[in-house]
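What follows is a set of notes on a single structure, which appears directly below.
With one protein chain held back, the other chains of the complex are shown just where they sit.
Residue numbering begins at 1 within each chain, and the chains themselves are lettered A, B and C in the order written.
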């Protein structure tokens, strides 16, 4: 059994991780740590786990964690991700980091986006980007992998199969993304107040969200040229889920079956991507509490535009489920272990 | 006092109309009619109105309605709208029709969109399109006006000030619109089932919704040339409200203050349009139960795209509030009467 | 026109007050004050009011408020209510206080319940309890009235007509009350976080909520003897509304029509109480955004228990609507002014 720890165990994403790991056939939760004063029952922060997890949440002690664990998930904000990734890797513990700290190959982009200096540039150089469906081959055996952002995953997975195609206009991409409130994390704020979020839709951080450069870096990598997109996130009155509606201009007429075939060839064997019949839109409800990303394809022949719609659970495929998928890939375990 | 009637009084939009008309200083509800077997208390269909409306909902009897009413709202499906508009106008009653039957200047578009032959083409020729902020001057004194669709209003109001500008690419327009469930009306269906709609987002009728040609007809009229857009409606887990996020490519660099000034000049005096400070997105919550359409403007200088976001209450500004605004304009009453 | 002010203008209840007062035919908003650093647009705190209220929210300056206003609403927490009630009344301004500070005739109960010493006991002695349907006659001409709590109103209105009857067991009363999240106010907290409240039901402060002694004091007053109830509040996943399901043991068999008649006689002429047909339960949805309290009566002949269910909007009939009703009664204005 792989001995697993979590640093940042109070986060919503940590609660999901614990739930998944408890069912994972090859892992054992060896330590939970967070910024707490004294050991606490995880049910204090994750009451749905009451009675299910005997391991307390303890103050962070890197030596003890390293002693107890083979593998650690970091569910901390940026900066803390890099800090603990350094501590763990130098103690020989493998790490999947859910913060933004190792998601950028280009450090300048990271430093501009987050407004800080990176504290572990060498580590960053060695850490692959954990979008498993795209970079699977790079993950095995690595000691540190960056887990992609939730919005990012919801935009990259539907775009990856076609971003390098010669029949799309790469300058035309717009993603109109709608997220549930859990994407904002557990800290109470005006935005996450039930009375503000309930029964309301709004756009926010239009073209300025930190996930936009993260999306663009990978798209550019896949396209072999610099790609800019317009990313517009919205807050939707629901707990979980992201629906990304992505608009692309085609450069020459294509039929929906032709495009569907491209996706089918690319994703037909992927265990966590479900391609819908052409013309059908996915729903966030159908992927809630799962590691699936559902993808639907629609075409507007009048304006020669392709519309690709993706749905995923931001806390699972957009965070904790994907993180376990990353761990499985890093350790050479069956990739679906714990996730179906 | 103007004696007002409603044909189709069981509809959600009729419930909203009754609520508004009860507070309107110049109207008196004279008759409510619908496809019922015998007179019924309106509270059976609109329990929120319990004890507030002494007029029963009666079976439709055109002679009696015409005798009792000076003005009639039609809250019926298409085809029934045209049928009762004919009956009422020939009896000398003025009509605001909330169905789609008189919304198209081009009958061929209507007939193709709804798959039926129009039964009152002459009436259609004389009926102006009741988007008051745009066609106000055409409404006064008319005996029949078509009330625009909810999605349509949410797209036309934000686009009208700039659709004819030489600095936008009219071929680039995309509207990603998110609607609450009440847009689907009161008939129970799989789509409107709480367990299907709750906690879920989905796209539907992508590029094929009937409101798309309705939007295009008015945009073309305003632009002075044929305009095609891509309209993608979504269902959001809320009761009321439409948020339309509209994307346009600029043909030359513009600043947000410049664009804001255009809107300010066009809408600065409009009582029901609230322009937000540049860069700020409206929320559907803030227009719920009001006749306001809130509009926000954002700019992505990197891709030179303008993002215009509108929010309105689909049952009020998108239907019943706008219908009363239409009535006020037709009859030369203070336009805000009953609506603030 | 009565010049009205609000101290505590950032609260949700203040937003509702402003909305109501803007339509009130006899009032003019003369000043808004709150704990702010500098004047601010009310739309900052109440974006639904954008462009509708030209009066800024200013730092609290009692002299300026007293100069500008004839009447002031206090939408502050307890202690602040008493503090500003003192300041306003000594300057000759009439006050409706929405805090708990003047709701108790028995100061000892207040002091025990809120764990503080009352700072204005003389004022408390003269302040009637503003449950208008019950104490209407005591309000006219008063300079200070306490506006009842939201839960309290939802329990007292359905119980008042029968609490003194000889056919109920006054020791048997249980109120199982379900409230929307806005009852907790606008300050973000774990409880009001969307992700905690959404899709969840829970009981809280079972038999220990501060509204329980407030309910009991009035019930005892009406019954002419000490009455104890069991009050169990619940949090429901909705924005507005309280549904109170109240259980009473009957001491002798009664029929539902008999009981209905008692309510009919007591409330038949009340403008804001809607009695449902016997056997029918009210819904919070039907009273949302209104000053109505809907009441339904059901009987279980097997166990000889009466079930009375009330529904009201906690922000309107449970707070701001009721406060305006109180003001109307104090000033001798038509009681429904601004509220229908």
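Brief remarks follow.
We take it that a residue touches a chain if its C-beta (ideal position, glycine included) is under 8 Å from a C-beta of that chain, and two chains touch if they have at least 3 such contacts.
These numbers come from a predicted model, not from an experiment.
Considering the whole complex, the residue from C:42, C:81, C:149 or C:241 that touches the absent chain is C:241.
Considering the whole complex, the residue from C:81, C:282, C:318 or C:338 that touches the absent chain is C:282. Per the touch definition above, the residue from B:63, B:190 or B:269 contacting the chain not shown is B:190.
Seen from chain B, the chain kept out of the figure touches residues 12, 181-182, 186, 188-190, 192-195, 197-199, 237-239. Touching residues on chain A toward the chain that is not drawn are 22-23, 47-48, 50-52, 198-199, 274, 276, 283, 285-290, 292, 294, 340. What chain C contributes to its contact with the hidden chain is residues 171, 174, 176, 178, 180, 196, 198-204, 206-207, 228-230, 232, 234, 236-241, 243, 245, 247, 279, 281-286, 288, 296, 298-300, 302-303, 305, 307, 309, 311.
The definition used in the following text is that only the chains that are shown with their structure count from here on.
Relative to the whole-protein C-alpha centroid, the nearest chain centroid is that of B. Per-chain CA centroids place chain B at a distance of 36 Å from chain C. Multi-chain contact residues, meaning those touching two or more other chains, occur in chain B at positions 198-199, 283, 285-286, 288.
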